[in-house]
Structures are given as C-alpha cells and as structure tokens.
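First comes the structure, then the notes that go with it.
Every protein chain of the complex appears in place save one, which is left out.
Chain nomenclature is as follows: A, B and C, assigned in order of appearance, with residue numbering initiated at 1 for each chain independently.
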Amino acid sequence: MTLDPAKPQRISSQPAQPQSAQSQSAYSPRANSRLWEFYRTMRRIRCFEERVGELYVRGLSAGSMLHLSIGEEAAAAGVCAAMAPQDSFTTHHRGHGIFLARGADPNRMMAEIGGKAAGYCGGKGGSMHIADMQLGHLGANAIVGGGIPHVVGAGLSYKRLKRDAVSVAFFGDGAMQQGILYESLNMAALWSLPVVFVCVNNQYGMGTRIDRATAETDFTRRAAALGLAAAEADGEDVEAVHAAAAALIGGARRHRPAFLTVSCFRFYGHGRMDKSPYRTADEEAAGRRRDPVARARVELIARGLTDAAQVDSLDAEIEAEMNAAIDYTAAAAAPELAAMFRDVFAPGEPAPEPLADRLDRLLAEA
Amino acid sequence: MTLDPAKPQRISSQPAQPQSAQSQSAYSPRANSRLWEFYRTMRRIRCFEERVGELYVRGLSAGSMLHLSIGEEAAAAGVCAAMAPQDSFTTHHRGHGIFLARGADPNRMMAEIGGKAAGYCGGKGGSMHIADMQLGHLGANAIVGGGIPHVVGAGLSYKRLKRDAVSVAFFGDGAMQQGILYESLNMAALWSLPVVFVCVNNQYGMGTRIDRATAETDFTRRAAALGLAAAEADGEDVEAVHAAAAALIGGARRHRPAFLTVSCFRFYGHGRMDKSPYRTADEEAAGRRRDPVARARVELIARGLTDAAQVDSLDAEIEAEMNAAIDYTAAAAAPELAAMFRDVFAPGEPAPEPLADRLDRLLAEA
Amino acid sequence: MAAQEITYRDALRQALDDAMRDDETVVVIGEEVGRYGGAYGVTKDLIASYGEERLIDTPISEPAIIGAAVGAAMTGLRPVAELMYVDFLGLVMDQLANQAAKIRYMFGGQIGVPMVVRTQGGTGRSAGAQHSQSLEAWVMHTPGLRLAMPATAADAYHLLRHALTLPDPVVFIEHKALYARKERTDLAAPVAPWGQATIRRAGSDVTLVTYSRMVFTALEAAAALAERGIAAEVIDLRTLNPLDMATVAASVRRTGRAVVVTESCLTGGVAAELAARIGEECFDYLEDPVIRIAGEDVPIPVSPALESAAIPQPPVIISVVQRMLRR
Partner (left out) sequence: MAAQEITYRDALRQALDDAMRDDETVVVIGEEVGRYGGAYGVTKDLIASYGEERLIDTPISEPAIIGAAVGAAMTGLRPVAELMYVDFLGLVMDQLANQAAKIRYMFGGQIGVPMVVRTQGGTGRSAGAQHSQSLEAWVMHTPGLRLAMPATAADAYHLLRHALTLPDPVVFIEHKALYARKERTDLAAPVAPWGQATIRRAGSDVTLVTYSRMVFTALEAAAALAERGIAAEVIDLRTLNPLDMATVAASVRRTGRAVVVTESCLTGGVAAELAARIGEECFDYLEDPVIRIAGEDVPIPVSPALESAAIPQPPVIISVVQRMLRR
C-alpha cells in the first residue's frame, strides 16, 4: 500500500495480513489471524471502561472527569497492534483504551483513576494524566491538543539519536480545530520525522458534532495539504484500522510522517454526567450499531476462527480481571500527604517549602 | 470567475476590468484602466518606504524595528483597490504599504514611525502598531499571526449587525505556520463570514526561506482543505492581484470566505539591520527583477496609457510628498509625558497610579 | 422583586439573560455555550431566547475564540467569550495580554475593546493539575485588563452586569466550587459598586483579606475564631482590578494585623501584591508581619485528599490568627 499525500486514501475494510498470532490468552483459535488478539484487546477495553463507570458510581473515582472510550476500541487496538515495543505515544483525555491496548496493567490504571498511591502516577495524575515511561506512554493530556507536539519532539530525538522508533499522537476530532495540531503536522513533514498523528474521530467534541465544528470534515485533506501521508479508516473494522496503521507507521519508520483518522462513534456522553441531550436517540442507536467489538465477535465466529463458547469464556475471564481491578482500587491506599511536595522538581533539587513549615518559621520569628 | 475551494486557482495575469478611473492625481491618462492609479499607489509606497529607511539613518525613527514592504507593493495596491470604503482590515508588522494603499496620510504615518505625538497613535504604537479606525485599519501587529483572528470577529459583527462590509487580514508567509491562522480559517468557513485572508508571500520569514519553513509551499491547498475559496496571484502583476482580490472579496461579501496568496519578493533585509547574508546575490537580483512598480511603469507606457515624461512627473510629485513627510516628522513634537498614563483604560475609568505619585504618597506617610 | 434562593450559577445566568435582553450587541461566544448550555451550565437554555446568532458555539480553538472576540468588540459587538477553564489561559494569553489589553493604548486611545472573558478556576472537583488552577495573578499583572472574582451570587450577578457596561476588557473568573452554592438574595437590591471591596464580617482584632471562594473559608475561620473570643474582619475584594486598597488599608489600620488568604499558589500570586501593598500603606500600624496563607507551590494533585490539602482550609487560618494574637 503506497500513500500519496496528494491523494488521501479511504480504507474501509481490508483483509488482515497473515501474521503470527500474539494473543496473550490461553485461547488462540487460529494462528494466522490477529482478529482474536484484536477482539481480546477490544473486549478488555470495553469491560475496563464499563468498570470505570462503576467506579464512579461507587464513589471510588477521583473526581468526575472520566471520559470513556466505549465505541472507540478499534482505534486503540488496531493502531497499538501496529506499533513496535520501542515506539512511544501520547494520548488525549479519552485515552484509557489506548493505554490498555498498549499493554497497561488494569489494576494500576484503575488505581490511578481512583487517585490511589498504587496508580501509575501515584494518584497525582488521575484519569486524564496517566503515563508510563516503561511502555512508552509519554502521557495523557487534559488540554485538547496538548500532547500533540510532544511526539514531534520524540521524533526529533529518535532521528537525532538514531533510534528505530516511531512516536504516535492520539487525539480527538475536536483537536482538529486546535492550532497546535497544524504547527505539529507541518514540523513533522518539514523534518521528515518518524511520527504518526492519529485522530480518533468519534464525531463529537463534547456536545458539538464535527459538522458544527468545521465546514470540511474530510480531515485527510488537511494533513495532505501540509505534506503528510494521510488515510482514513473505518473504526468499526479493527482489521482495517490495523492495516492502515501498519502501513502508515511503517512509512513513518522510514521517515515518512503520516496522519490517520479513524471514524467511530462515542457511545455515551462526553463525561460521566453528560446524558447527551444534544443528539437524538436514533442517532445514538445508529452510532452504537457501529460496534467494533460486536463486529469482531461476529467475524470471528463467521470465519470459523472460534466459536461462541470460546468467546464467552474469554469474555468471562476478562470480566473477572476487570472486576478484580475495582477491588484492587477500592482496597488501595490514598497517597500519603508528604507525596504532595515530591516531584515538583527532581529528587535532591530545592523543593517548595510547605505552607505549614513556612508559617511555623514566620510565626516563631514574629 | 468562480472559485471552487477544491480547485485552487492560479491567476498569473488577467486583463484589468474596465472601471472608472479613481486616480486622485492630476494625471489621468486613460479613463478605462486602473493601472495608472495602481502605479501611483505603488510608487507612493515604494517612495514612502525608502524615506522610512532614511528616517532610520537620520536617527529619527523610534527604534530599529522597521520592516519595509519594498517589492510587495502590488499586494497592497491590488487588494486595497478591491476593498470598499466600509471594509476593514488588519496587517502584520510589514504593513506600511497596505495602509498607504488604503489612503493613509504619509505625514501621520511617518510621525507614528518616529514616535511623535502627531502620529496616528500619538507615538505610542510605532511602525508595528499603526491603526486608524477612520480608514477601517483595525491595527498592525507585532505578533506574527496576532491580527488574523480579529477579522473573524469583525466578520461576525458585520454578519450579526447586517453591515455590508468585508474584513481582510494581511499577513506574511511566516504566519502560514502559526496555529491561530488555521483556527481562524476554520471559523470563517464554518460560519460563512465576510472575511478574506491575504498572505503576502515574500518568500522569507526573517532569514528562513519558505521551503525551509514548510514542506508544502502551495498555501492554497491548506485553505481549500478547510473549506475556503482559495487563489494565488502573481505579485509582480498588480492587475492580476487586483482581479483575484476583487473576485474573492466579492465572494466574501456574499459570505463566501476566501484566501488569497500573493507571491512576491522581499527586496531588502527583514529589518533595517539585516543585510540578508543567508541568501545569494543571484537570488536577490532575480527576486528584485520581479518588480511590480517597474513592470507597471513599462506596461503603462507600452500600452500607450501614458508616456515617460508624465510618469517622471508623477514620480517627482510623490518624491516631494514623501520628503515632506520626513520634514513633518522631524519637526513634530514627542508625546508629552502625561500621555503615558492615558489610554490604559478608557477616559474617566480608574487609571493606573503613576510611580512618582505612589512614592510621594508612601514616603510622605512613612 | 423579593429575596429568593438563588445559586451562583443561576445568578450568572440571570446576568447574561438581562444583559442580552437590554443590549442587542451582547453575544456569547465559546465552546458549548449554546446548545449544551455551558460546561458548568451557566448559559443553559439562553439559546432558546437568543438563538444561535447570539449564543455562538465554537470549535475548540481558544486562541481564535479570544481573538475573534477582540475583533468583534472593535467593530460593534460586546462579546462575552467563555473560556471553559482558567487553565486554558496558557493558550490565549497572547490574544488577551498582547492584543485585548494593549489595543486601546497602542492605538493612542482610538478605540477600546469592550469584551468580557468569563472563565472559572480553582479546585474542588479533583479535576487535576490542568483543570484546577487559580491563575488570576497572570491577569492582574497585565495593564489594560480589569479583573473580577465574585464570591457571592449577588456579586456574580451585579459584577457581571457591570462588566458588560465597561469600555475595556474584563476577565471575569468564577469558581467551579461555587456554582451550586445557594444564597438568599434579591438580585434587584443594590450591592457595593464595581471596584469597591465589601466587609463580609466586621472585626477588630485582625483583617482577613481575600476574594472568590476563599471568602467562605475565611468566614468559616472567623466564625470559629469568634467562639474563641477573637474578632476577625473579613474583606472580600470582589475585583482585583480595580483594587480597593482604601478599604483594606482602613481595616488593617484599625486591626493592626493582616492575613491574606488566596487559593492560588503562594509564590508570585495575588497574595504577594496584597501583602506588599498592606506593608507599604499600613507600615506604622502593623503589630505583626502581614501573613500570606495561600495554596502550596505545587501543581494541583488529582487525589481528593491531596487536592484539599493543597489549598488553605479554615484550621490553618484559625491557627495563624491565634498564634499572631498569642491566644
């Protein structure tokens, strides 16, 4: 597959490349398809996000700023499966699924979302600021577009340090209207960086459908106009997403920066409090029919790669794993108070003086 | 001429539309061409800018931040001639020519550049912050890209207040890499605003030639990808610029936002101190051959619209006018000190306390 | 109109409603201000009365939102631009500080920029480091900007109404933890004028100077102090530009002691300006140094326990005052 920046490609559904299966599960129905692996990843994301919803209802989440990626599982699973272990990435505020697809530990993720010390960031980051350097996760971001330029910098590092790595920025359709995206696209193209920009187009930025945010919803043209390889993939079809991502990430590894937009649908509200009054039940029902998890399940069985019993059994295994993550989080300890003053600067560097210490000092003197 | 955003047009040279001549000069060689008027405007700009250079050498300019628009006269003259009296505009830091083309008084401009009280802004703005509400000049800007969104706001006002006006943003090729441009283009397209974006592409942003600032130098594609009408015009040919601008501004008046890029060459350094060591003498010589003023003069005579003597006579008249502007500036008074504390807020509103008053107050009390 | 229970949120909404009814040039522009009704519900249902032409939903393009408001304000509209979180100031300080704030001055007084930037800040929802800041100091340090930070519903209403009559740009910072706070008030009854501080509780032993949500923290501390026989005066500044030092200085000269309380982190914050001014203007009257009680000099952590420990709570105020007064 060659990608010409001047002619953005639409990739709706392509047969998956035969590859060695990498399923980490006991079930590996067919060695020559990754669909089982993709399904497993997606099912884990779906289930994790449902449990995050439960966490919130049970009052165990740190705050209410929880953005679930239900409906977007194929973007996460398809793109991450095309990344190499040495690659890195940044995500937006709706990044749980992406990080899980990359191999995150649900316990530590859930604990972070609960603001617990055992979380990935010691409970100081929360849902919108999960990161993990071990897995190349350079960070989720609560600023729409905020993490996009970081992959340009990572690409610069890889190029200069001659590392065979690609950096991938994930962001939403809303970020397509943030100026910093264009600056970043331009730099990546100008410097031929090993960088891929992935727009998870779930049709909405909060209550605003994309056609109320922009007059031109074919995002590939924008990236192509700045000189990047650009493609669109159908987010209901995880194999299509993976194929497109594999081609673009492969190109980026050869210093051909790229842009991929994955069309999907945000099944639920923007955050946990949002009941989506701004869209019709019909629209929602139609959107939710574009379900990459359900479709993969049907495909798996239809192609004879597995049977319903095996899928149900995997689902149950995943369910148990994610339930355990809630229990883990519920039982985990809050960070100790002293943690608040750590990590403003590096250990050993002059640190901020706690208010209590300062007041003791001043009032003793007074 | 219809403009399809999907197919950006290149307009290199088109015959000027027969229009009633509007020359403000005594010389009106032919009533059916505006070239004489355009020439006069361009010649005045060229001469003004040369005098600004002299102002600097004579130590009469306020500071050294003087960006001359020599070589870019056709963009200024062509576009401004296509604007209606009720239209408004913002410019970048290289905006003297544009404002002159709009009808500015060279005396008040020069006085502003000299930081004198008689200047358009009372000497508080300077070369990079000239503005004049009477002529619809919403302001020059020292922030690359800073004035671009202001025309979006003006467009909103005109639409909402049902005024038959268009707002035009002028900026350089360097601003094509500023994120706020894309946000502004997108809003204008989304809301169908009466707005035109004009890129004066003089090939350089300081010492950086455009091909070192971006991988894709056809700027029209970017605007088209966001849904605007887009065209490119040859900045050596003032009639071509005018024709393109007239079509696009006409479209914008019917709420079809547009983008125009005018290709020209920055004859001299970025600022007065810059001797352009980053480009070759050959490149510079070739660039300066793309001289819209010289070309218009040749055309005027070749087409029999005038003769050399008449042009020389006009040139001399302009020379005298611009020399007078220097004298005016030299003789003008600096702003009085009290002016410093005015205009932070509107008259009658609480104003900042001058340091001297505050110190008097505190030290009297102490 | 009689007194009624009203939330801070509804008071703001009422102010916008009344201003839009009275002044056709007022438009609201920002992310989710229209159909959604605002991320914190302040503009809820206004679109039904005023339409999409005046409640302008925008793309997620903060710099251009503020920039467009500047242009609109220069050409006949009176825009209210909503910045969803004050934390996003980092994206728009150029349009705010280099453009809106300086245009009247740079252009020699030719034109003003009558716009209001409504935004909200502060902690209280475990919204994390990028959604919980108190950044009023950046604004206060920018000549050309007015700055209002109402604490009460009545002030929310009246200060916003007044802001919408001013000839210059106003940054209007609400507090996310106050939106649901209810108050019994008659919005038709007058409040102190714009630019004037209000003494929320009178006292003679110490002056607590504050604004926005910390007014209630200070009042809580003052009530507890009263039980211990200490009379703390609580001053709500209401606007930081203009800054009503006259009221503050008069109070401190009476009490001889000042404690400044802010939610924003200490270093370089508004508390410093207040302490410096009190030090300058009340030097001969001070029994003790002016003490600043402010947020910790750390980013706001998401953990609820750490978040509330990162900002001043009543006990620290009580303890400081007791130690100052040695009782």
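Basically, a residue touches a chain if its C-beta (ideal position, glycine included) is under 8 Å from a C-beta of that chain, and two chains touch if they have at least 3 such contacts.
Keep in mind that this is a model prediction, so the values were computed, not measured.
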Among C:144, C:169, C:195 or C:312, residue touching the chain not depicted: C:144
Selected residue (touches chain absent from view) among A:52, A:110, A:187 or A:264: A:187
Given B:88, B:107 or B:178, the one touching the chain that is not displayed: B:178
Residue among C:17, C:94 or C:220 touching the omitted chain: C:94
Touching residues (missing chain, whole complex) on chain A: 88, 90, 119-125, 129, 131-133, 138-139, 141, 143, 146-158, 160-161, 163, 167, 179-180, 183-184, 186-187, 190-191, 342-347, 349-350, 352, 362, 365-366
Chain B residues that touch the omitted chain in the full complex: 62-65, 115-116, 123-129, 141-146, 174-175, 177-179, 205-208, 212-214, 278, 334-335, 337, 339-341, 344, 352-356, 358-359, 362-363, 366
Residues of chain C (touch criterion as defined above) contacting the omitted chain: 63, 87-98, 101-102, 105-106, 128-130, 135, 137-138, 140-141, 143-144, 241, 243, 264-265, 267-273, 275-276, 279-281, 283, 286, 288-292, 297-299, 301
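By definition in this document, only the chains that are shown with their structure count from here on.
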Centre-to-centre distance between chain B and chain A (centres being mean Cα positions), rounded to whole Å: 45
Contacts with two or more other chains, residues of chain C listed in rising order: 59, 61, 63-64
Sequence positions of chain A contacting 2 or more other chains: 177-179, 212-214
